[in-house]
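All protein chains but one are shown at their positions in the complex.
What follows is chain A.
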Amino acid sequence: MISHRDRNAQRISALDERAEALHLKRGMGIADARAMHPSIEIVEADPEADRRLLEGLADWCDRYTPLVAIDGIDGLFLDVTGCTHLFGGERAMLDDILSRFFHQGFDVRAGLAATPGAAWAAARFAGDHIVQSGEEEALLVPLPLAALRIEPEIRASLESVGLRTAGAVMAAPRAPLARRFGATLLLRLDQALGRLDEAVSPRLPVAPLSVERHLAEPIMLTDDIERLVSLLATTLKADLERRGEGARRLALLLFRVDGAVSRIAVGTSRPLREPLLIQKLFHERLAALEQDIDAGYGFDLVRLSVLSAAAFDMQQADLTGETDDCDADIALFADRIRARLGEGAVLRSVTVESHLPERAVATVPFSEVPQRTSPPRRPVRNPPMTIYPPATIYPRERPIRLFRSPEPIEVPATEMPEGPPMNFRWRRALYRVARAEGPERIAPEWWRGQGGEDAPTRDYFRIEDSDGRRYWLYRQGLYGASQASPRWFMHGVFA
């Protein structure tokens, strides 16, 4: 028996058959239940865990249709339009779902109808029932008001005027109903009867393309999975070719026999459709996830879906197409590294317009960016003197390595208040300054002032210590400008 806290009292929120046999009911206080039967076992409700379980079940239901939606705290909608023939018809599909859930240890009630509302009512009040199209009204008429998916308050007020079944509501005139009980009631009624369309919003985006294979014998080995990926990718290639696209994100779904679903996604830098390359990517990903994937008793359904696709540029192979090959090689290499080590494993620097040195360069994950913004240069015969204009002029005196966050250093003394230090202590070692250049004053952009007040300016110095190593230090703030004495930081090293 499961209890939950409702209006400052522990009440029964769910109970099993044996507890029902003891005449306990939902909503009963725990104290009353204990008084009746002192030996009952009570567990605190855990809505989070329930939610996780429901999501796991929704994942599992992906094997029947990609359109799975979660309904409330205890229901799932499966939009099986166009899917039933794959499982041998509606009846066979429903039986398959019920028997598989039963073997997993769940007590499930299912209904199948042309509208979500009718299916909901069929599942909860008719039990394992298939409602043919047009029979919704016949189904709903004898059912209680709860079958209409309406709020408890509306239900209570309907009952107070004597409308106790759905049939009674349907028979009543519509206009007074809408005026008295709100539009929701009629909306639900119309949706259940199919007069209004109701969309089931799927939990996951529907993949534009997916290929799957049901297996008679569950597979467990990584090698087998990879071989299967290659087979599926070969099928996928034909579909992608027909659409003139390549995959940018791919997901591999492994449905375990006992209901757990593993979802493995890989991204690509450029649209991809070669089965061998797709298999390579999943090879790396599977190698990285080896510890996390538990094959258990094996997987009986494997699905490869394309989550997002992009136009695939057909490239005509020319005799000297070396550069394109190089780009493709690097893109594939980066994809493989990323499949194994995560999204940030291959980085690229981009320069950003900013005064602050640490903000002037950003590292971004490597991807195929259209770098060639300008058309390729036409070869000129006998170039007199090719002078390429620099793209951007950077200041020369910048360190080659920059610390992620400036490291504070101790400066005991400076020769002049505004001048470079004479010696400093960094990482517990004392450095003697032999030569210094500076200061170069760098202040953040005025529009980046933190909360209206100016961030302290920095005076940067190039320092060469007595051993010849060159550093980039800065003093934050000015002497005498504020009460706190300025602090010194080590920001980078020069070659």
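Structural remarks
The rule we apply is simple: contacts are C-beta pairs under 8 Å (C-beta built on N, C-alpha and C of every residue); 3 or more make two chains touch, one makes a residue touch a chain; residues count from 1.
What we mean here is this: contacts and distances are computed from a predicted model.
Set against the options "Urea ABC transporter permease subunit UrtB", "Imidazole glycerol phosphate synthase subunit HisH", "Ion-translocating oxidoreductase complex subunit B" or "RecA protein-like protein", the UniProt name belonging to the omitted chain is "RecA protein-like protein". Set against the missing chain, the residues A:A114, A:V361 or A:I442 yield one that touches it, A:V361.
Only one of A:L221, A:A238, A:V350 or A:L430 touches the chain withheld from this view, namely A:V350. Interface residues of chain A with the unshown chain, by the touch rule above, are 323, 325-327, 329-330, 333-334, 336-337, 340-341, 344-351, 357, 360-361, 363, 366, 371, 391, 394-404, 427, 429, 434-437, 462, 464, 467-471, 492-495.
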